[in-house]
Each structure stands twice: as structure tokens, then as C-alpha cells.
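In this view, the complex is presented without one of its protein chains, the others remaining in place.
Going by the order they are written in, the chains are A and B; count residues from 1 in each one.
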Amino acid sequence: MKIIKNLALGVSFIMSTQLVSAASTGTTLETVSPEADRIALQNFYKKRFPNTELQDYVNGIYAVDADSRTQWEDIEAFPPYEFDVEEGERLFNIAFANGKGYADCFENGGIGIRQNFPYWNKEEGTVKTLEQEINECRESNGEKALKWGKGPIAQISAYMAWTSRGKVFDISIPDGDKKALAAYLDGKKFFYSKRGQLNLSCANCHVQGSNIRIRADLASPALGHTSHFPVFRSKWGELGTLHRRYKGCHQDSRSNPLDMQSETFRNLEFFQTYMSNGLVVNGPGSRK
Amino acid sequence: MKKLIATLATVLATVLANGIFLPTVAVAETFDEAFEMNRAMYGKDHSFSWTGKQYLTTHPEEVEASVEATKENAEDLIVKAKAKNAEVAKVGFEWKLTKGIIADADAAVTTGDYRKALNLAAQAKYHARIGLQQHAYAEQNWQLSVPQ
């Protein structure tokens, strides 16, 4: 027995300082409390980055790392997504063959409404995202659906976000709607589950590992993740949607990734956006 | 470089300050744990004893692959690997490289390299099995890193 005690592992001890306390509630449909989750996650970051204001989390890694913030502010002085917003506005205003347009499909003519997405659609019993409704608008007017990841759909989404800048996210889960709560829980579970050959959860990098280097890259905090999409990503050299990023991240865990706008990815967006309730829309954004 | 030294010093200081140099090694309670511990420490084909009997740290899939390198045997193991991978895909935990490994195994059969095909099929089947294990574990333990 003595020998066993002497045989030991150092790495795990050092790593264990990063371990956050185990959950005692909120893992089942009966016990999950989105509001308790949101407060706990926000408190986690408050403790981890005491000098960062809550509202600043919409700026991702630049909210917590001063060095990369300076570089990013230089980029934002001449935003790389400027052309995309203009193109998005142009596309948004082109009438469909039947004479109707996007403005006819959305509340308030589609202007200043980004903060209402994603939302729980009771009739359809599913989470609806902005990109999904852009395509549904097209299809219901006899147009072909756009591809989910980049190009026109990202540009239209970027323009719609642009017109909503500064509006506050307030995602709600209808009281007593077990199906809506189940969708939220599915998103939460996806976020915290380790998966893929590399055995990584979203939380591994973006909660435990936030602002710690993976090679030369710093993992962003999860809070505010959805506020600034679509994003012009230097690595892509173009604009892309949130679900394009989800798919890439999922694949980076060496998983066979889910499809963009699949039910689970929409549930993930639902969970993540709920976590960011109280933060503002600041999309489109630019990121490394 | 200075930064590295500073970090190293911090790590050492933390270790010393806590008065624990290293935590203890896990004690194997089940056969699977004993197998894993031995495979982890010694790699494959290592002999260990469990409740009085001798075993080898060879994965079941590696045992399956250690048959005669024939076309039939290779194709047989590839079929099994595909079936296991379909199982893990069904629960949403298919790994990214597995299909490619199976494709490489198929290609090795075409070129007549049946040994290579067997080994690749074994790896793919193992990946699928561990993916299923990973899914089962996540179902029970996903909440471990949820901030409270």
C-alpha cells in the first residue's frame, strides 16, 4: 500500500486546480434551471477575469486579453466585414420573383430584430434561428434555399445584425413548456460533453481553458459567443455564420461533425444565447 | 525565456507549498481497470495477472487482427469495423478519422496487403468501440464541468 502511495502523478495535481466544482443540480428536465445556469456561468467568469465588465464579453477573447485587443482594435478601425454588410443590405432589399421580400417575412420589416433569435417556436416544437428563417422566407416565396455557412446567407444575417446593434438579448423559455426546456437542456448537455477522438467538450476550451494558450491561440470565453456572429474570421478570409464555426469546432474535437442548422446545433445556440442574456447584439464581428 | 522560467518556478512553488509532490495512482478494482492500467503503463502485449490468472494487454480488436492475413479475414474484420462505426454514428459520437481508416483498409485489400488491412480495420473498430464508451460516459458525467 505504501508503494501505491509513493507512486504518483504530478500532472493531474496541477491540472486539478482548474477543476470547477461538480454539479449538484440542473442536469435533468426536472431540475435544470436556465437562470441558475446563466448566473453561475457569469459568476465563473467574474471570478476568473475580475477586471472584465460583463458587457465587454461580447468582444470575445478581446474582453480578457489586452495584447490581442490592441491588434483587434486596429482591425476594427477598418472593419473587414464592411463590404459584407453593404452587400447584405443590397441582397436583403432585392425583391423575390413574386414581388415580395425578406421584409415581408419578419417582424418590423426585419430591422432591429437580431436579439430575438434564436427563439422557441411552440407550434413547430423546435428552436428557430435567424438563418433558418431567412431560408424559410425564401422557400415560402418560391426561391431556392441558400447554403448555410457563408456567402449570401451570412451577408444577409450580417446586415440584420448590423441594424440590431446595441439591442439586448433576452431569450426566453416559455414557463412550463417541457419541450422548450428539453431543447435548452440538450444544448447545455452538448456544450459540456466530451466528444471526438480528442475527447474535448466546448467547455474544455471555452470555460476551463478560456484565455489560456493552445499553441499561439487563446481560447475565448463562452459568454458572449453568439453576440457577434456572423463573423469575418481572418483564418477564413471571409464572413461565416455561427453554425459554420460550430461545425468547425465540432470537427476540431475529431468528431464527424453535425450538419449546420441541425436540431442539436440549434439547441446549442439556444443554450449559448440564453447564457448571454443581458448582453447586446454587436454582430457582425471580426475575429482571428 | 524569462517567462518560461517564471512559469516553471511558479509550478514548482505550488507543488512544494502544497506539500504533496504527487497524488496516488489509481487502484484497479475491475478487470477493465487492471487491463487499462497495464496497457497505459506498458503498452501492448504485456503480461499481467488478474485474480490469479495471466492476461495480455492486447486489445480485443488487435487479437481479432492477429489471424492469418487472407482476403477473407481482412474483409470480415472490415465489415465488423463498419458495423461498429455505424453503431457509434447512431448515437452521434462517430470520430472524424474512422471512415478514412476504413477506406484505407479497403484500399489495402485491393492492393493485396491483407496484414495492413487487418490492422487498420482493428484500429477503426477499436475507435468505434471507444466512441461508444465515450458516449455512455458522457451520458452519466457530462455535468462534471458545469460551473455552480
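Keep this in mind: a contact is a pair of C-beta atoms (placed from the backbone, for glycine too) under 8 Å apart; a residue touches a chain by one contact, two chains touch by 3 or more.
The criterion applied here is as follows: contacts and distances are computed from a predicted model.
Trainee: What is the missing chain called in its UniProt entry, if the choices are "ABC transmembrane type-1 domain-containing protein", "Phosphate-specific transport system accessory protein PhoU", "Fatty acid hydroxylase superfamily protein" or "Sulfur-oxidizing protein SoxX"?
Mentor: From the choices "ABC transmembrane type-1 domain-containing protein", "Phosphate-specific transport system accessory protein PhoU", "Fatty acid hydroxylase superfamily protein" or "Sulfur-oxidizing protein SoxX", the unshown chain carries the UniProt name "Sulfur-oxidizing protein SoxX".
Trainee: Determine which one of A:P79, A:G112 or A:G209 touches the chain that has been left out.
Mentor: Considering all chains, including the one not shown, the answer is A:G209.
Trainee: Under the stated touch rule, tell me which residues of chain B contact the chain that is not displayed.
Mentor: 4, 7-8, 11-12, 15, 21-23, 25-29, 34, 36-44, 48-51, 123, 126-127, 130, 141, 144-145
Trainee: By the contact definition given up top, give the residues of chain A that touch the hidden chain.
Mentor: 1, 3-4, 6-12, 14-16, 19-20, 194, 197-201, 203-205, 208-209, 212-217
Methods note: only the chains that are shown with their structure count from here on.
Trainee: Using the average of all C-alpha atoms in each chain as its centre, how far is it in Å between chain A and chain B?
Mentor: Roughly 31 Å separates the two chain centres.
Trainee: Which residues of chain A touch chain B in their complex?
Mentor: Contact set of chain A toward chain B: 4-5, 7-10, 12-14, 17, 19-24, 26-27, 37, 40-41, 43-44, 188-189, 192-197, 199, 201, 203-204, 207-208, 251, 254-258, 264.
Trainee: Once bound in the complex, which stretches of chain B touch chain A?
Mentor: Contact set of chain B toward chain A: 11, 14-15, 18, 20-25, 27, 89, 92-99, 127, 134, 137-138, 142-148.
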